[in-house]
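Dropping a structure here in structure tokens format, bear with me for questions.
Apart from one protein chain that is not included, each protein chain of the complex appears where it belongs.
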Amino acid sequence: MTQDIQRMSRDQLAARVARDIPEGAYVNLGIGAPTQVANYLPPDREIFLQSENGLLGMGPAPAKGQEDPELINAGKQPVSLLPGGSYFHHGDSFAMMRGGHLDICVLGAFQVAVNGDLANWHTGAADAIPAVGGAMDLAIGAKQVFVMMDLLTKSGESKLVERCSYPLTGVSCVDRIYSDLAVIDIDANGPRVIEMVPGLDIETLRAMTGVDLKFTGVQA
Amino acid sequence: MTQDIQRMSRDQLAARVARDIPEGAYVNLGIGAPTQVANYLPPDREIFLQSENGLLGMGPAPAKGQEDPELINAGKQPVSLLPGGSYFHHGDSFAMMRGGHLDICVLGAFQVAVNGDLANWHTGAADAIPAVGGAMDLAIGAKQVFVMMDLLTKSGESKLVERCSYPLTGVSCVDRIYSDLAVIDIDANGPRVIEMVPGLDIETLRAMTGVDLKFTGVQA
Amino acid sequence: MISKLFDSVAAAVADIQDGATVMIGGFGTAGMPSELIDGLIGNGARDLVVVNNNAGNGETGLAALLKAGRVRKIICSFPRQADSQVFDALYRAGKIELELVPQGNLACRIEAAGAGLGAIFTPTGYGTALAEGKETRRIAGRDYVLELPIRADVALIKCHIADRWGNLTYRKTARNFGPIMARAAATTIVQADHVVALGQIDPEVIVTPGIFVKRVVEVARADRLPLAA
Partner (left out) sequence: MISKLFDSVAAAVADIQDGATVMIGGFGTAGMPSELIDGLIGNGARDLVVVNNNAGNGETGLAALLKAGRVRKIICSFPRQADSQVFDALYRAGKIELELVPQGNLACRIEAAGAGLGAIFTPTGYGTALAEGKETRRIAGRDYVLELPIRADVALIKCHIADRWGNLTYRKTARNFGPIMARAAATTIVQADHVVALGQIDPEVIVTPGIFVKRVVEVARADRLPLAA
């Protein structure tokens, strides 16, 4: 009997990503949906959040009225600093990324290719004003790059693709995709599905993505 | 009537160099004789002494009993820090040099060539243990490189030479030589004597050095 | 006695020339030296090349400089923001040139300039459109792009506390590009929340030593934060 596909909500997805972040990890959460992951990090785990604009040990948004315009995150929202946190300049901040000191970064994506190429900064549309920020540094810098995205576009096209049609952010840099339908590892052998949401089966997922998927430990 | 050549002593030479260091200059004094220049800087001029091991605003040696083994200069002697001084790490310290932020450095020399090449780190002797320290960084980094040396070796050979026979510290980097016999500028046109000690004449100096010297504003 | 203190913003920025490359600190509005930028608008210099992480927010500060038509080109990582309407309009009208640089390459190219390096091989941007036409090299199994230093004639930055020798400390994430831009410009001009007597800043906590700073002007904004006790 076929059940409906139980697609994960953004919040469920953020919680799912949060589950995989171990205590002691140094983590950068990209602008947008990845920022939500912070809301689901278990309070009993000490995890170090880095923000590209020069802080480590980022805490939650301050109470209303306690905002400080000189204490913001990469998305320019007010944040707080945990005891044990630190401030540093942009050179040091991007040395942390580029130098491989971050354990994990979580980024959004327009497309991920089967070889791990990431496209998340530019749709390539002629009238779009490009803006890259720290995406390219994070993509190639962190020890593990997690992507958080819907697996399909609104019009139903797979965002996991044979080859990115959008301009690249980084080459062969994505290690894992957390999507609303499945969790997919990417390594030298290509994409390998390690989790699917209830109601989704291998054949359906294959048909949705149109790329060669391997499966490990998932229920058919 | 010929008078005796009134060769400058090390202390006189240090005082002569000090006279040319203007207020507000950022200055690195090399290990050895150049360190003595600090003793002759006029107390009414604010001059910023940098030490390669991470301090700016270096003050004189502390009173006996006040030495701090963690506050030393490049020669590993105890020093003090003036109010307004600062500490920084080696990356920042050598960025100051290499990035052209120092106005003046004063170095010793084995040889200086007529094109400004400097040799001051290694005699090239087969059994010598080489040690370069920060000499090569200072030689190419400071806006003006002053050399402080005896013009002749103990055996009477000129240390201002057509071409250095000792291994180079830096290429075309010396701007001015303060020697016990003359002050000599070096630019694209070669060496130009701007001061001689009393008792020395142009012909004698030419004969001593054996290189093509120009003279400006010196008494024949 | 050396004093780098200036009495007014106008005097501090008076000699910025047409065509100058001007680094402007700040990440969004945090650390943006708004009063110095206002001074630069008043100064009248044109055809500026501006280096900043962004391309202006709202209608003030860098956005106002853009709006005044003084900027020929901007070198930045993240121009498009919710409130970057001034830049957006100029860009769509073809009235401003954009050099888009990944943020970390912006940082390390500025650092390279300050540190006197001739060029650096950076892994960021390899294989992307932002590295097109640039020299690449595989070193120890990894691919890198050759990037050149970014220098400036002038840097305008904001700090928290300064003294007459130009020693600076910053406040929280307003630090951002200030320390690295201070090193990469021929003339670094600083607006300080507070100027204190020489020796009042602990030498261990000075972030920018005075060697990198030419001019300091105290800007006592109404909303500035008091000195910590």
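All chains are identified by letter, namely A, B and C, in their written order; residue positions are counted from 1 within each chain.
Heads up, the rule we're going with is that a residue touches a chain if its C-beta (ideal position, glycine included) is under 8 Å from a C-beta of that chain, and two chains touch if they have at least 3 such contacts.
Since the structure is predicted, the reported quantities are computational estimates derived from the model, not experimental observations.
Peer 1: List the shown chains that the missing chain touches in the full complex.
Peer 2: Taking every chain of the complex into account, the missing one touches A, B, C.
Peer 1: Among B:Glu46, B:Asp137 or B:Glu195, choose the residue that contacts the chain missing from this document, as touch is defined above.
Peer 2: Missing-chain contact among the listed residues: B:Asp137.
Peer 1: Can you work out which residue in A:Arg16, A:Arg98 or A:His122 touches the chain that's missing from view?
Peer 2: A:Arg98
Peer 1: Touching the absent chain in the whole complex: find that residue among A:Gln6, A:Ser86 or A:Ser165.
Peer 2: Touches the omitted chain: A:Ser86.
Peer 1: Tell me which stretches of chain A touch the chain missing from the display.
Peer 2: These residues touch the chain not displayed: 23-24, 26, 46, 48, 50, 56-57, 81, 83-88, 91-92, 94-102, 141.
Peer 1: Considering the whole complex rather than only what is displayed, give the residues of chain B touching the chain that is not shown.
Peer 2: Interface with the chain not displayed, on the chain B side: 51-55, 68-72, 76, 81, 87-91, 93-95, 97-98, 117, 122, 127-137, 140-141, 167-171.
Peer 1: In the full complex, which residues of chain C touch the absent chain?
Peer 2: 108, 112, 115-123, 137, 139-140, 142, 144, 148, 169-172, 202, 204-205
What we mean here is this: only the chains that are shown with their structure count from here on.
Peer 1: Could you tell me which chain's Cα centre is nearest to the average position of every protein Cα atom shown?
Peer 2: Here the chain at the core of the arrangement is C.
Peer 1: How many angstrom lie between the centres of chain A and chain C, each centre taken as the mean Cα position?
Peer 2: Once rounded, the distance between the two centres reads 30 Å.
Peer 1: Report the inter-centroid distance (CA atoms only) between chain A and chain B in whole Å.
Peer 2: From the centre of chain A to the centre of chain B is 56 Å.
Peer 1: At least two other chains touched by the same residue of chain C: list those residues.
Peer 2: If we look for residues of chain C contacting two or more partner chains, we find none.
Peer 1: Counting only residues that touch at least 2 other chains, which ones in chain B make the list?
Peer 2: There are none in chain B.
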